[in-house]
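One chain of protein is taken out of this complex; the other chains stay put.
On to chain A.
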Amino acid sequence: MESINAKYVSQKISKTRWKPVSHSTLQQPEIFATGSWDNEENKISLWSIGNHENVAMDDGNEGDPQVLCEHKHDGDVLDLQTLSVSQHWARAHRYPCDSAPCTSVVCSSPEIVTVGEDGRIVVFRADHEGVVQTIENADSSTIHAVTYLRTTEILTVNSIGQLKMWDLRQHSKSPSQIFSLSGDRVPLHCVDRHPNQQHIVATGGQDGMLCVWDVRQGNSPFSLMEAHSAEMWEVHFHPTNPDHMFTCSEDGSLLHWETSSQSDLPSFLQGNRNNSMISRSAMPSAGGNQSIISAWLSGDSSKSRLETTHMLPSQTLSVNSLDVLGHYLVCGTDGEAIFVHRQIPV
């Protein structure tokens, strides 16, 4: 595991995010941001892993993440997303809505959506002073995470195990659709959407269960997989190679999920084909030809291979956050360590 780099940072890490790079330049990511929690003084820090010329400069500990800058943050950092570095700070201080902790934030330039423990959804614009839109009492319980489904639709998960879809254009107080696990109300903690096939959504819950949903049909999850033994804090599809997925959990593990469909086609080709087929014919997945359905929705685990591998050496304290970009993965733990993996096999 020599491609994994661990660094102890003297603060419990609640979030880690890569600074996005443009895909066209084939650049490797080198800057990531972390947020800490439970400290008397919490910080957002930007780190560089220095892949290029500056490796020569820090002799001895090459590749060790170096702090670029730090910024104090009132209260625990619960979520952060980076648009660009300049906008980062200004927004960081706008989260707290009514002193109720804000739990998650998502942005799709220039709009920013935040959700909080007060069950409220607030929409900001990066270039705008005030609040653009607020949905009061959007949820009776805490909203744990939010993600964009399409440009005007967002998905939220809450602490009573529901996945809700909201259409921001409609300005209505109720969600356009509610999905839920049958009956047991296990809180959901994270949600992520398939990068190419927007109807595929993955969520992770308190019992460590990974659910894959097809938001076009049905209101119960398409497949359920036992992943972790404790709360799953984050789930992420690989942004460019969505056959891979990563999850991290309170039990201190970080899993790499890989589906491979039977088709011999390289997965990216297949992914493209899926998209076009489905958009043209809106084919129902049940009974349809297996090979054109995304591996995540094939459901039958015997037919599509789903492999999981542990990514971290034995680790006892919670892995709170992860982010993946290209061949690079970064995660932060309650053990006050940041792990950077440089060669994830995707």
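Throughout what follows, a residue touches a chain if its C-beta (ideal position, glycine included) is under 8 Å from a C-beta of that chain, and two chains touch if they have at least 3 such contacts; residues count from 1.
By definition in this document, contacts and distances are computed from a predicted model.
Set against the options "C-C motif chemokine", "Ubiquitin carboxyl-terminal hydrolase", "Coatomer subunit gamma" or "Nuclear pore complex protein Nup85", the UniProt name belonging to the omitted chain is "Nuclear pore complex protein Nup85". From the options A:Glu153, A:Asp167 or A:Glu336, the residue with contact to the chain not on display is A:Glu336.
For the chain missing from the display, the contacting residue among A:Leu149, A:Ala230 or A:Val346 is A:Ala230, taking the whole complex into account.
Checked against the full complex, the candidates A:Val123, A:Met165, A:Leu317 or A:Val346 give a single residue touching the omitted chain, namely A:Leu317.
Considering the complete assembly, chain A touches the hidden chain via residues 8, 10-12, 14, 37-40, 75-76, 78, 100-101, 103, 117-119, 137, 139-142, 158-160, 162, 164, 178, 180, 183-185, 187, 206, 230-231, 250, 314-318, 334-337.
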